[in-house]
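The complex appears here without one of its protein chains, the remainder shown in place.
Every chain is named by a letter (A, B, C, D and E) in the order it is written, and numbering of its residues begins at 1.
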Amino acid sequence: MGIEVMEDIRKDYVYDLIESGKRVDGRGFRDYREISVERDIIIKAEGSALVKLGDTSVLVGVKLDIGEPFSDTPNKGVLMTNTELRPGASPDFETGPPNENSVELARVVDRGIRGSEAIDLEKLCIEEGEKVWMTFIDIHALDNDGNLMDAAALGAIASLLNTRIPNERYGLTGEDTLSIRDTPVAVTMVKIGENILVDPNLHEENAATSRLTVISNADGTVSGMQKSGSEGLKEEEIVEMVEIGIEKAGEIREKYLGDK
Amino acid sequence: MGIEVMEDIRKDYVYDLIESGKRVDGRGFRDYREISVERDIIIKAEGSALVKLGDTSVLVGVKLDIGEPFSDTPNKGVLMTNTELRPGASPDFETGPPNENSVELARVVDRGIRGSEAIDLEKLCIEEGEKVWMTFIDIHALDNDGNLMDAAALGAIASLLNTRIPNERYGLTGEDTLSIRDTPVAVTMVKIGENILVDPNLHEENAATSRLTVISNADGTVSGMQKSGSEGLKEEEIVEMVEIGIEKAGEIREKYLGDK
Amino acid sequence: MGIEVMEDIRKDYVYDLIESGKRVDGRGFRDYREISVERDIIIKAEGSALVKLGDTSVLVGVKLDIGEPFSDTPNKGVLMTNTELRPGASPDFETGPPNENSVELARVVDRGIRGSEAIDLEKLCIEEGEKVWMTFIDIHALDNDGNLMDAAALGAIASLLNTRIPNERYGLTGEDTLSIRDTPVAVTMVKIGENILVDPNLHEENAATSRLTVISNADGTVSGMQKSGSEGLKEEEIVEMVEIGIEKAGEIREKYLGDK
Amino acid sequence: MKEEGIELIKDGKRLDGRGFEELRPMKIEVGVLKRADGSCYFEMGNNKALAAVYGPREMHPRHLQNAKTAVVNYRYNMAPFSVDERKRPGPDRRSVEISKVSREAIEPVILKEYYPKTAIDIYVELLQSDAGTRTAGINAASVALADAGIPMRDLVSSVAVGKIEGEVVLDLNAAEDNQGEADMPLAMVTRTGTITMLQMDGRLTKDEFERGLKLATNACREIYELQRTALIEKYSGSIGGGEE
Amino acid sequence: MKEEGIELIKDGKRLDGRGFEELRPMKIEVGVLKRADGSCYFEMGNNKALAAVYGPREMHPRHLQNAKTAVVNYRYNMAPFSVDERKRPGPDRRSVEISKVSREAIEPVILKEYYPKTAIDIYVELLQSDAGTRTAGINAASVALADAGIPMRDLVSSVAVGKIEGEVVLDLNAAEDNQGEADMPLAMVTRTGTITMLQMDGRLTKDEFERGLKLATNACREIYELQRTALIEKYSGSIGGGEE
Partner (left out) sequence: MKEEGIELIKDGKRLDGRGFEELRPMKIEVGVLKRADGSCYFEMGNNKALAAVYGPREMHPRHLQNAKTAVVNYRYNMAPFSVDERKRPGPDRRSVEISKVSREAIEPVILKEYYPKTAIDIYVELLQSDAGTRTAGINAASVALADAGIPMRDLVSSVAVGKIEGEVVLDLNAAEDNQGEADMPLAMVTRTGTITMLQMDGRLTKDEFERGLKLATNACREIYELQRTALIEKYSGSIGGGEE
């Protein structure tokens, strides 16, 4: 009860502030929080990145194993994306099997990478129909202060860019780096009142009733979208959000994925 | 509470009516509700049938896959029967893994088919010890107004009669139809008071304390039985029920499985 | 509520008695309850033993199957130890997947056997990298009156000593007995007040706040230890307990595993 | 997503003879189940979706109740025999996600505040699947909710657009989806033009996206009319029921 | 069901020397467990079944309580080492069904209305299995319930009949069951002649069925006497316990 009342007061506060043109942490509506991307911090992983958006913190690790290809794509490696919303990262996360939010997060990140064809899966075939590289992208949420989606997607592509293929572990030879052909970047926006805000922090996420993630590529094409939340968006709002998404993705790509 | 009281009143009503020689829907004690069997309505399935007993509605689909035989029957195909009491079919069905009623339903249908040796499993062997056809009978309850058992069993044999072996999908040649050697038909009866009723509807199922399913074959032999419910049956009642079961099965077989 | 009060009274009673130098069942602090070990009572198992410590009763069965070795030990058989704290054995045991107590029990028994290298796993290799004997030790708790750990560990090694390799079942030839090189024996002690007691019965287990299991071998070396419980132990207490453990293990080994 | 395969477009027509902006044939039946409070059978090409609605009814377990509104549950499920290769029964990650976005597609029109502490349960069964199953399911669910008498602001209509051989086209079937370059399912509240579901995968330019958006919203209006008509027929039938 | 194999009948006798209408040797021990409220160890040929009963005790979770009667739970479980090929621990579909029919076999004799809102939990462990395990389990459970002092109308007794090489015979062992043509387990309340479990698979003519039914019900009466005797011995033992 008391908790619910506090929740409502906080939502109202966030709402009123935004209506007056301000955000709780002083940012502009189109500004991200401070972003940091540290790569290769887990030596046991083939690739890894710790991404922070303000106080939100996500660790992504990429592991490669050898396995069998799917029967309908015998000459392609397999990509698997998995999210763990670890209970340490938020009082709202629980132990147990992945819930719908965690499944959605993994699948949206996965589709962004697949849609952009960022990984050349054919190069991950070792022996057609028999042996391929299984690429596991594991998204480990450490601290959730809002917008895990963008942090996860950025961590995924940043990890992939540095992933080494562990040929030696399996007695193989061959290229040691993944062939990455594009750099999909996710930009999430929420609508609060009539305002569109990028990179919502936790209070904004709670106050918003709808959210749109737009994943776009180096050439400005879109390779993933996902609306969520209990209210709808107008057609023209979506068009505007896609524009913002492409623009902000370009900025992030240049600054944090620039060494590619 | 209110619900329980209503439940009791309804049971009493059903009971009193039957004691006076009548059923809630006006049928005779030995009459089935209107039966309909529509076959081949799911083109994605190798065989299918939609069976209705009055308002009870069950969709059965048969799928064939290639798999390994069991090690003790290397020259036989594998038969698997599965039931899903989908939560849309009844307010009493819940989401989650199959409960005991759903497991029992699948296993009784399965035993009826196995006991009659309706499917020649040896004809489903592709390569001894290596590759056989896995035959999956999936029973999907759509609307439960009582006696899912008979609807499911009838749907299963009706589907099997029309099942095509998907040789082409797996690049094989061979016979395209299943070899069906018998047509087991299930007849379920309940005891209410001292009366035996066939094809109980939902209200009768709830009012009854014991139930017997008798599965019998074209030659009048029995290939499956299952008593359920929280009360027992007398020996002579069971003998009578087996007789009724064989007779009713003959009528159903002739009318709905006649084109075999 | 009432139950909790009774629990406290019982704990106090056990505690006071022990402080006065006595145990509820009249034993000395270093005495085991009556031990019985019946071997080969399950003909379907490759090896089996029913162990009783007073009213505590555990049935252990060993089964051998053929399977693949782990990729990092291609020339070794596989050992798996599993515990089922069956709900019939205690009002405190519940149905469902193994809980932490049951997992701990299995893993401690398993480590004792592994640490002592009691089984020569290399002799369980049939075809390097392809086929090995999988040895399953299944610990089935029948009646829990305390100290399941020692009963389980004793049952495990007693079963292994008589295990026959079922070569004929798989059309193989070869040695028919497991090669057992050592006989690890577990001795569990609890601390109540300042007293150390071996082989706690159920009341003592409940009254104790810490427990130590020491698994030792024929040569007096230690091959497993596990402290549990919500309180700690002093360094000198542990040293004393290890001494007691080794001594009691020797007595049990001689008396119950002597025919090896 | 892109795979070598057959030609999907020939002489400006699609494999099944449709134009680029043409929906597959649809069929709607209202109130097809006895036990459910509301139900709808919806065909969209070869998709066969069955929606059953229960509620408002008591919410279990209680600690999941919402003191202010009804809780809406949506369970999307594919029958094992609905696809070429048998689907293992039980929820998988795909159906968990589809259930979530479908619930969010429908929730905005339900007047949940009328029934605090209750549950409104929507069960959607895909009996046969041919791409676009989530949109067929949402169309069915929306009508089933109305059939159950749940107070709603409006119906929700849903369809996907996609891109095949460089063209933005409406309502992909499975052959098109397997070889297609992009897929974008969408749901809309027609009267207000509010979009309540939007997903996309594959690759689209901004222009293609905007074209697709227009195409889909127009098609939703078409579907909306069919949904309304089916409900009106059922409704008028039940009013005049005695005389039939 | 039918498999090529060894000859099961020779000179009118079965492989283990029994006649057609002969039960396997049985052994009953009552009250073998300390912790359980009632218990029974029951051997039927090579089947070794152990039943433990707890209750009437508080029912958890509460929402499963029945306001008018006790709830009876029955859990049938096979030990991993009870069969030739190790059984993976945990319930499978077979044990779920057997638990259900076994509970229904036992429930009719329990005076459940004496203990509303409580649970009576019956746990049956098959330590060794040789066909007919569910019947051995029911025989054990029935005695264990009596040992627990649960008020009962009567004991329940159980046995299977089957058909091997064309003959209807009593109480199949595993070799017979594997090659047999039919199997029909049954449970009965002897005093009233009420049959509380009946299952059948394989193939039987109506005549064979009736013959089997007669055979099984007669054998249940035999088993009933053994169960009674075992309980009486235990009971008289406990009355005279001080003097032993």
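Just so we're on the same page, contacts are C-beta pairs under 8 Å (C-beta built on N, C-alpha and C of every residue); 3 or more make two chains touch, one makes a residue touch a chain.
All of these numbers come straight from a predicted model, not from anything done at the bench.
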Interface partners of the hidden chain - shown chains only, full complex considered: A, C
Candidates C:L160, C:M225 or C:I252 - the one touching the absent chain: C:M225
Hidden partner chain, touching residue among C:K11, C:R30, C:R114 or C:K131: C:R114
Interface with the unshown chain - residue positions in subunit C: 4, 98, 100-101, 103-104, 106-107, 111, 114-117, 212, 217, 220-235, 238-239, 242-243, 246
Residues from subunit A at the interface with the omitted partner, ascending: 42-45, 48, 55, 57, 59, 61-63, 65, 82, 84, 86-91, 95, 97, 136, 138, 140, 142-145, 169
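The rule is short, and it goes like this: only the chains that are shown with their structure count from here on.
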Chains touching both subunit D and subunit E: B
Distance-maximising chain from subunit C - centres being C-alpha averages: D
Intercentroid distance (Cα basis), subunit C paired with subunit B, Å: 48
Distance between chain centroids, defined by C-alpha means - subunit A, subunit E (Å): 57
Pairs of chains, among all present, that meet the touch criterion: A-D, B-D, B-E, C-E
